[in-house]
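All protein chains but one are shown at their positions in the complex.
Showing chain A:
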Amino acid sequence: MNYTATEMMTVAAARAIRNDDVCFVGIGMPSAACNLARLTHAPDVTLIYESGTIGTKPDVLPLSIGDGELCDTAVTTVAVPEMFRYWLQGGRISVGFLGAAQLDKFGNLNTTVVGGDYNNPKVRLPGGGGAPEIATSCGEIFIVMKQSSRGFVDNIDFMTSLGHGKTGTEREALGIKTRGPSRLTTDLCIMETDPDAKEFIVTSIHPGVTREQIAENTGWAIRFADQVVETPAPNDTELGALRALNERTARAHAGK
């Protein structure tokens, strides 16, 4: 079956979710990946959105973090202060699943401003929302993001949320006990965090993608693991579930 690079990215990102995970889901690509996981190999995964919906099972992907579908299918819905105090800060969430506009090799993320400085940006983005605390309070962080040298940069323009810091040692220095970014899935490959250097290294390359392509689309000197495998192509079950989900979603959001 033919598939697109975006479909490969979504499927590969979904595979990282475990059935017993409690996952704080970002909107957009993370939401697509987490729900695909729930619809395929991880039916019991607990998905949490920052609007307060816990254990939600939406039939279509929400356009916003608070679509009615999320509440209607949730185990419970709590107030936003409770979500951030008891559930996130209380350490009850195993995975935070995030995207970003920019990231660096240590998994530091920027969704605040691009170009210029904070007070005089070239582009003002929506901002961090829940991300600054998701990044430090969830057990570990998975990231999904389309790979390009514009987004995968040596130095992010703003530290919206801490990954492993500017040198890879900041989490420990700040006394943070959680693991931080551990896995990055792109449309070209999968990267995992080197346990010593704390930087992302390529561990799996999607079918048909070359090392040169990966290097060209990365703004830092990318490293490859000693043993790099080929990512299994999406199977019929995964692709079928993803396409059906996307079709239902497009129909629902067109409205009227």
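Going forward, contacts are C-beta pairs under 8 Å (C-beta built on N, C-alpha and C of every residue); 3 or more make two chains touch, one makes a residue touch a chain; residues count from 1.
We adopt the following convention: contacts and distances are computed from a predicted model.
The complex includes a chain that is not drawn, and of the options "Thioredoxin", "3-oxoadipate--succinyl-CoA transferase subunit A", "ABC transporter permease" or "Extracellular solute-binding protein" the UniProt name matching it is "3-oxoadipate--succinyl-CoA transferase subunit A".
Touch with the chain omitted from the figure is made, among A:C34, A:M159 or A:L245, by A:M159. Among A:T10, A:T40, A:S94 or A:S137, only A:S137 touches the chain left out of the display. If you put the hidden chain back, the residue from A:T4, A:Q89 or A:T210 that touches it is A:Q89. Touching the omitted chain from chain A are residues 27-28, 50-53, 62-68, 70-72, 77-81, 83-85, 88-89, 112, 118-119, 121, 124-133, 136-137, 158-162, 165, 170-171, 174-176, 252-256.
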